[in-house]
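A single protein chain has been omitted from the complex, and every remaining protein chain is retained in its original position.
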Amino acid sequence: MTRPADALRPVTMTPDFVAAPLASLLVATGGTRVLCTASLEEKVPPFRLASGGGWLTAEYAMLPGSTPQRVRRAVSAGKVDGRATEIQRLVGRSLRAGFDLDAIGPRTLWIDCDVIEADGGTRTASITGGYAVARIAIERLIHDGLAQRAALLPAVAAVSVGICAGEPRLDLDYVLDSKADVDMNVVMNHDGHLIEVQGTGERTTFSRQQLDRLLDLAEAGIRELFAHQEAAVAAALAHRPGCASV
Amino acid sequence: MTRPADALRPVTMTPDFVAAPLASLLVATGGTRVLCTASLEEKVPPFRLASGGGWLTAEYAMLPGSTPQRVRRAVSAGKVDGRATEIQRLVGRSLRAGFDLDAIGPRTLWIDCDVIEADGGTRTASITGGYAVARIAIERLIHDGLAQRAALLPAVAAVSVGICAGEPRLDLDYVLDSKADVDMNVVMNHDGHLIEVQGTGERTTFSRQQLDRLLDLAEAGIRELFAHQEAAVAAALAHRPGCASV
Amino acid sequence: MTRPADALRPVTMTPDFVAAPLASLLVATGGTRVLCTASLEEKVPPFRLASGGGWLTAEYAMLPGSTPQRVRRAVSAGKVDGRATEIQRLVGRSLRAGFDLDAIGPRTLWIDCDVIEADGGTRTASITGGYAVARIAIERLIHDGLAQRAALLPAVAAVSVGICAGEPRLDLDYVLDSKADVDMNVVMNHDGHLIEVQGTGERTTFSRQQLDRLLDLAEAGIRELFAHQEAAVAAALAHRPGCASV
Amino acid sequence: MTRPADALRPVTMTPDFVAAPLASLLVATGGTRVLCTASLEEKVPPFRLASGGGWLTAEYAMLPGSTPQRVRRAVSAGKVDGRATEIQRLVGRSLRAGFDLDAIGPRTLWIDCDVIEADGGTRTASITGGYAVARIAIERLIHDGLAQRAALLPAVAAVSVGICAGEPRLDLDYVLDSKADVDMNVVMNHDGHLIEVQGTGERTTFSRQQLDRLLDLAEAGIRELFAHQEAAVAAALAHRPGCASV
Amino acid sequence: MTRPADALRPVTMTPDFVAAPLASLLVATGGTRVLCTASLEEKVPPFRLASGGGWLTAEYAMLPGSTPQRVRRAVSAGKVDGRATEIQRLVGRSLRAGFDLDAIGPRTLWIDCDVIEADGGTRTASITGGYAVARIAIERLIHDGLAQRAALLPAVAAVSVGICAGEPRLDLDYVLDSKADVDMNVVMNHDGHLIEVQGTGERTTFSRQQLDRLLDLAEAGIRELFAHQEAAVAAALAHRPGCASV
Partner (left out) sequence: MTRPADALRPVTMTPDFVAAPLASLLVATGGTRVLCTASLEEKVPPFRLASGGGWLTAEYAMLPGSTPQRVRRAVSAGKVDGRATEIQRLVGRSLRAGFDLDAIGPRTLWIDCDVIEADGGTRTASITGGYAVARIAIERLIHDGLAQRAALLPAVAAVSVGICAGEPRLDLDYVLDSKADVDMNVVMNHDGHLIEVQGTGERTTFSRQQLDRLLDLAEAGIRELFAHQEAAVAAALAHRPGCASV
């Protein structure tokens, strides 16, 4: 039985998959799994020094075994992977829209998104899981009095949509993505406002009407993802409310 | 007298600004100037070998003196500039949408976009100028029988739009861009179809209605840019119709 | 209740944790977890060309969130991590002792060991898990007629031992390792022969008698690890005997 | 009609070609064009800290489209270009001979020489244009009271000479340079004293007498270049006497 | 006449082979020659700041002409040589066991081991020669009142042993090393205690009994090396007792 065009793949979020960092979460959407971890550094980049506030930065990488054909490590290739650079800039920008970093004090939250298994949509899974893990981390800072509740803005999640064989589709897996004519990543917040829209005509162009239809699909999918995030955040905080590991 | 919210900055295109390469063009939009050059390489990347067709790749850099505060060279910084990587991937994707590269034979067209002076909108100027210079290059290949006329698809151009102080604005210069709440780059073809939409809420989020209004503004601006491109291409080909420098 | 000086931490091995590569296995020893994956490349390094046989190479990295204080990525640090280089050379050498690579045909098996969580002993866990995943991969090649059964030599596993507060200890976790005076990694095969012994007096020197006692401890621990490996290999092959993913 | 052996190619200097930096100048000698920009940094390298004075450093690069065959960017090649390194060290040394940097305060003047089009003699054009742009920059600092007039030493310019088919020639273009047996770059100041002489027997050796004849040719050519520099400096300062852009 | 299995190759140590650094020594063991130099830096790495004590760090490289087939320079290869990294970490650890660095004040001793000629055993020659040169350097610091005599711990030396054609052998040269089935490096101090044992079954595995026999051989060889070190240190200090070059 095939998945309907407007259905997400099954989503699971496993908070505190790794105990060492401030927060961690393994997010799976269908065959795509991304390990998101949040680490704290007690300093900020130079351009944030004057503000007194904090910063959030994201890094993204695919593990070598995450695809059938091995992915070469960036350090072995001896150069920065352009695709990874672009993705981690997108993840960082999107997550920063979900928090008021002036309210977390002069510290940097590092969000690492390492792809364990890749079956399409790794960048949107990184945003959705990355928001959840950053949220858990900041809730723990708030619990310990290190950040203010004002740091929490409406939640952020992301999904991919596209046009495959003329049909608008939600949440492209690798097979769909490979044959998509148009590919779009949509980042939205809980108020239904857009944070980022990146639509690309990979093999063809697309009309304004098609853009609208894709945004409708994305919005519905993202609504579902917010519920998964909320559940995961609640579970993590029930298990360990503050920063200290028990 | 201030520029109206729906007006482009003055545009000039100087084809054959540099005589050495297959094609060159200096594009200026207001205070932003980008030198676009097209060079030919008689080989293709491995993934295009089987096709028998060609490829187009773009590189983007800012000259050190292009801004009031000197821009450090990537090679001196000893690492790839993430922003430049992201931009040149966008430029390459956008330009490839303007051509059927199967019809240019097994060769690579390198489009280099070097920013001489930066006053906002360097990436969209790189796309608009880059398309014109690629078009001149491919017309010269066609003239000399090295490519087929079928290589030419509807023209491609790009412009930035944004929301500044609540007002939708076309073609952001540096001052506008610095205070924009939402920033969007739109790449469109001559048929009015979208090739790429990249909208980012820099300081705030944006609604679906605002997205629509921004796309309207962008489409009108891009229509004007197509006329500039056509004039520049015609001038270049009148001056030197084929590949050989005279 | 504290762990006896001659007891291993609890060991679990989860084969096929990732479905994409030829083989994968998540090995946990106490709080240390390493994701081992095996990928196939249909070529060999130049020095193996003449032999007609294959090669096995290993890479090792720690994920940024694998420790309480974030680990910087090698590619971001812009230089090779000396410790990682040393470890992956050790892992590669050790695993090659477990196979006759002349019998796997002209192909390279890449074994990637990515540390999900680090609590001491990541290099020996990488060897123990790496052998198991390489074994599963080669059994699958044999099943499909791509390698010969002669490729399988006696199994290989590794464990750390050390002297802490004067007492010889098996399988050091991070806390023990931090205060160990002597730290030793022992790699042994199923015949009880040594493949690699790396003993270091971190804070003090050690006598020949102490060396002997440590080797006794290690040998007993490694015997237990062989049983875990066998069970994991059997489970993986029952689930998917050949190379093709089902 | 061919150019006489003792004639320069046509020289033009366009000051303030780029408005953003402290000073800029596009210098053309025949088909060679170099964009020279001067940027100010309010710090000095460690070895100049104690002096209280300033520093001048130069960087040189060729744009990818500056020659018929595309020049690969240094950052893409992943390594420093030996030729560029050698040239920028020569440019820096030569320009520092034209100024008393103790008199410009604790700041660094960056002189960037980016070759827009290359037809031989790009390093000497970089020195000649680089001096003019540094001079404009320092005159602007003096005008604003940030440097002392004592910073100005006799002007510096450079030209290439060589022996082609047995005949000493002034100002080699690419075609001449390619077949030159001896190639020499001469940097001289307005007092007729030498700052740098770099003569290389590319295909043959050369006698002391030939060296003398080449220096005579170079001196005459450099005298002409001083006049061009003076005119460009005067024009730039008339247009914008101080640092502030109007 | 062949060398007995338990005999060292001829050893010579030439102290102060280079006059510039604080101490230097050319060590030769048979055809292997390593130039060891000790340089002082008046700062310590961050993790030693709090201690008030010093640090010792080692670097190792092979000169390009040190083997019949030229060794490529690491900087030309554009990447760190894994083997060199592993060796210099071993050398540093081993030498630090010979000194109490808390007693040399907040300074770093750099020990550089550059292989002039390689005929097997370069890493153990680097440790043996490196200890001697570090000892001379620290004795000179003590002489000048810059370090305390307590800095001197029992001397450290190293030798390689191996099993070739079934026979345990001391001090492998290149030919022996190439055909060794087991290769072991042993670092020991003057009290007969072990500092580091690194045994590798290159082509085969080895038993506990074989390990014991190899350690016996190594201990006897190292005893001889201590005598050579003592003579070299005495000669160097007679010639120049303190830091100042005469």
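As written, the chains take the letters A, B, C, D and E, and residue 1 is the first residue of each chain.
By our rule, contacts are C-beta pairs under 8 Å (C-beta built on N, C-alpha and C of every residue); 3 or more make two chains touch, one makes a residue touch a chain.
Computed from a prediction, not measured in an experiment: that's the story for all the values here.
J.: Omitted chain: which shown chains does it touch?
T.: Missing chain, whole complex, touching shown chains: D, E.
J.: Looking at E:Val27, E:Ala118, E:Ala158 or E:Leu211, which residue reaches the missing chain?
T.: For the chain that is not drawn, the touching residue is E:Ala118.
J.: Of the residues E:Gly31, E:Gly53 or E:Gly242, which one touches the chain left out of the display?
T.: In the complete complex, the chain left out is touched by residue E:Gly31.
J.: Considering the whole complex rather than only what is displayed, give the residues of chain D touching the chain that is not shown.
T.: Looking at chain D, the ones touching the missing chain are residues 79-80, 82-83, 85-86, 88-89, 93, 97, 184, 189, 191-201, 205-208, 211-212, 215.
J.: In the complete complex, the non-displayed chain touches which residues of chain E?
T.: 18-21, 24, 31, 33, 35, 37-39, 41, 59, 61, 63-70, 73-76, 80-81, 110, 112, 114, 116-119, 245
By definition in this document, only the chains that are shown with their structure count from here on.
J.: Chain C and chain A are one sequence twice: same or different residues at the contact, by the over-half rule?
T.: Counting shared over all numbers used gives more than one half: same.
J.: Computing the C-alpha centre of each chain, which chain sits at the greatest distance from chain D?
T.: C
J.: So, what's the distance in Å between the C-alpha centres of chain D and chain C?
T.: Here the centre of chain D sits 59 Å away from the centre of chain C.
J.: Go ahead and note the Å separation of the Cα centroids belonging to chain A and chain D.
T.: 50
J.: Touching two or more other chains, which residues of chain E qualify?
T.: In chain E, residues 78-79 touch at least two other chains, as defined above.
J.: Determine the shape of the graph in which chains are vertices and touching pairs are edges (line, ring, star, complete, other).
T.: line
J.: Please list each pair of chains that are touching.
T.: A-B, A-C, B-D, C-E
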